[in-house]
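The complex appears here without one of its protein chains, the remainder shown in place.
First chain written, first letter: the chains are A and B, and each begins at residue 1.
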Amino acid sequence: MEKHDIKLTINGKVYDVSVEPRRTLVDVIRDQCGQTGTHSGCEHGVCGACTVLLDGDPVRSCLMFGVQANGKEIRTVEGLAEGKNLHPLQQAFTDNHALQCGYCTPGFLMLAAGVLEKNPDISDEELVDALSSNLCRCTGYANIITAVKAAAEQMRAG
Amino acid sequence: MATAKKRILGRRLRRLEDPPLINGKGRFADDINFPHQLHMRILRSPYAHAELISVDKTEALKVPGVVDVWEYKDIADLGPIDFRADKSAEELKAFRQYCLAKDRVRYVGDPIAAVFAEDPYIAEDAVEFITINADPLPVISSADQEPGEFKPGLSSEAGLLTHSFGETERPFEDAYLVVEVDLRTGRHSGVPMETRGAIGVHNKASDVLELYGAAKIPHRNRDTLVRMLNRAPAKIHLHEGHTGGGFGIRGELYPEDVLVLLAAERLGRPVKWIEDRQEHMMAANQGRNQHHMAQMAFDKDGKILGMKDEFWHDQGAYVRTHGANVPNRTMCMLTGAYRVPSFRAKCHFRLTNKTPAATYRAPGRFESTFVRERMMDIAADRFGIDRIEIRRRNLIGADEMPFKISFDEPGLEALIFDSGDYLTLLDKALDHFQWEALETSLAKRRLNGELVGCGLGIFVEESGKGPVDGARISVDNNGDIEVLTGGASVGQGFETTMGQITAEALGADYNKITVIHGQTDRIPYGIGAHAARATVMTGSAVNITAQKVKEKALDVASEMLQMPADTLEIENSVVFVAENPSGPTVSLAEIAKRLAPGSRDLGGREPNLSAEGFHNTSESAFPYGVHFAVVKIDPDTGHVKVERFMVGYDVGCVVNQMLLEGQLVGGCVQGIGGALFEEFSYSEEGEPLAVTLADYLLPTMDCAPKVECMVTEDAPSPTNLLGLKGGGEGGINGVAAAIAGAIDNAIGKVGAVTQLPVTPQRMKQILYEIGLGE
Partner (left out) sequence: MKPASFNYHSPSTLEEAITLLARFAEDDGRILAGGQSLTPTMAFRLARPGHLIDINNIEDIKAVLVKKDKLVIGAGVRHAKFHEPVCDGPLGLLLSRVVENIAHLPIRLRGTFCGSLAHADPASEWCAVAATLDAKLIAKSTSGEREIEAQDFFETVMTTALKENEMLVEVHLPLLPTNTKFGFEEFSRRAGDFALTMALVVWEENGGKIKNARIGLGGVEDRPRRILAAEEILNNAVPSDEVFRKAAEIAADNVDPIEDHATPANYRRDLVKALTRRACEQASM
């Protein structure tokens, strides 16, 4: 099968890669661009571990082919912090013990970042609904909600 | 005993392990790559049970990018996956699993062949080109049906196991009341968010085989591999990186782990295997699948006279690394926190044509607590007394500690509950969670037509079973502290826990501590992270070692500050005179420099500010807990909503309150999964019906109630200096028991719940049976 030359922008950096069409976006990000912060927990769209921001939208990178992201702006967990300064969500996750094994964490961080950027004044109920998208097997979720609420407040305060 | 003043222990410190994990810099199995690596893909059996006649690899070998394809014949010199040390092992040996199926396949998912290719996509393509010729055999789909044959002449009942003490029949004849139950626990498992992974590397220069992606018990697995691969311990190293959740199932030695090692050696290239989710759901250990027929006898005062249980344990297709550990743990913890004068449990340990079973968080305890607490609820109802009251009458008293349970069967180890005040915990929990008010308000809601109710479960957990663990702590010239352990981290906050214990015992700056775990080449011995051993065993070893380092540091400091050692204190890695904190000080870094090899100030001392220490014990530490659940049932749909969940738990000594609560809450939500959502269903033909995360329902955020925790330290363990007990399994143990009780309470029919998980379909069926369905 013919490979396609594509250009992905991940966290502001351009990657020129040649991909087989069948390579999923998560595999291209991880294996061909070397950005292994994005995880893959199911490869069938249920767990959300692979969530990245695609032109600002939180999407599941296992449910897209890499070739489809040609020319798009992708943001992953590696791009959240600015140098040594953690993103408010990252800070809130560690402050509130919102991670144990940390496998689901990149997906939750990107989901929450996407949701809060779109809707900074989101209600608690809407937030739980949005965060119910992703699975975490360790924490029982309570601390994740607490952390995202704390970060939302912080982000609103600026 | 617990230290008099805790400075760092118990505090909610931020975790040492978080920074890489929140920045996407983790090193999980799939993040590890080696140049020129090959990718392995397993062809798995589509049959639940069949004679394997032949495997044709010809076409697969022709796929461009494929380097080799193996079937059993290619590795016939490799024996089956061995047990870790287990006393029951000998009779069970015939039921072990070969890395690739030898002449029969016994479950859908049983590995038949392995493809090694340049790329995982190509490997998956090539597997489709292997053809197998097999003859289907009758399928054993449950443990309580007639046993069949594991192989010609060998029954699928691998063993009839028993645990008993006291007189067994009399109590039932003399009893005022006998309660009888017929209960089933569903098949479910850990299902961590990271699937398994293994990368084998052969260092040709040193002839060392290395396995990456190891977890839980790297040292023990190294020892098993030493036997299986016939290598010296120094020639096999296991490395644990980040692990995406363990829960008992990750880190056992599986066929794929051995295959990547063997392939790395034989094919001369690193070999990587990453399990996909569908494989995980049919290849990784499952658990909990039991059918109990149990009885409990009471005297007229509601005191327990005896307990009997006959149960069928669905082991799946093979006996894996644990041997018969799970059914044995089920039996020996069945009496729980109660005084039971006579006991007889009999387990039919049976093989079926399903994925093999093994340990999953609180193995045998989630199941046995469900069985025992169901009977206590029913007994209370029959006596017409309160559910709490009947438990009160039977809880083992604090004055009876240590409480010993010895079994009649020769060779069975006695249980010695080291310490505990069960009644106090119960009283504190009732008070803390305002049980009485809760019952009143629920009764009121029931009067208004709502199906709401509450239930409880009381249990004892086991942790920190020995025998020994060690640690080595060293402080370098920069003041950085390395804590080297043989423990393992499966995401539970191991580094933080060991860091806090070190900081407390040594007076070290917590943020200067690095904790090493799961590296067999760094430390020769290690207990790993299984059965809630990490905190107790490794934590105790670290505590002892840190104190040794402290002694050494104070000895040098006393020379430097010209003050007797016993007048000095260490805090934040700085030594000062206790009575004069603003006076002269010396840092651990300075002390380390003075102790550096070749230093002129060494005197007669061993160089380096470091020490090694061990914690030995032959005894377990038994934490205990009480769970309360509140549920609401939708009579239309059968949906059971857990409105509140409350955990009261005594852990002896809290290392980090935040982490402990994290364990309890996370465990609890997993328990809710097992009680209401998760089930590995199989068709009669043995076809697995839950191989995706859309069919196997892990709880999502909207299903998780707010879990409230009350942690006490009333019964520190006398088995170790800090009084530690394990916290990993206390959140899950009593969940099914409490939820079942709450459902009964909501619908006004005690004993209604007999099968887990209580899916809406089953709930609706129960409602019909008691006349509440439409």
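Everything that follows uses one rule, which is that a residue touches a chain if its C-beta (ideal position, glycine included) is under 8 Å from a C-beta of that chain, and two chains touch if they have at least 3 such contacts.
Small disclaimer: the values here were computed from a predicted structure and weren't measured.
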TODO: Kindly state which of the options B:D82, B:E149 or B:D276 is in contact with the chain not pictured.
DONE: B:D276
Task: Contact partner of the left-out chain, one of A:I10, A:C33, A:V77 or A:L111 - done: A:L111
Open item on the list: Touching residues of chain B against the unshown chain: what are they?
Closed with: 120-121, 124-125, 128, 276-278, 636-639, 677, 679, 681, 683, 689, 692, 694, 697, 699-703, 759-761, 764, 773-774
Task: For chain A, the residues touching the chain missing from this view - done: 1-2, 4, 20-22, 24, 27, 43-45, 48, 51, 57-60, 62-65, 67-68, 111, 114-115, 129-130, 132-133
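Assume only the chains that are shown with their structure count from here on.
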Open item on the list: Nearest whole angstrom, what separates the Cα centre of chain A from the Cα centre of chain B?
Closed with: 29
Task: In the complex, chain B residues that touch chain A - done: 12, 14-15, 17-19, 21-26, 28, 30-31, 121, 190-195, 242-247, 276-277, 490-493, 658-659, 661-662, 665-670, 692-694, 698, 700-702, 704, 706-707, 731
TODO: Flag every residue of chain A that touches chain B in the complex, lowest number first.
DONE: 20, 22-23, 30, 35-44, 46-47, 49, 76-78, 80-81, 86, 90, 93-95, 97, 99-106, 109, 128-129, 131-132, 135-145
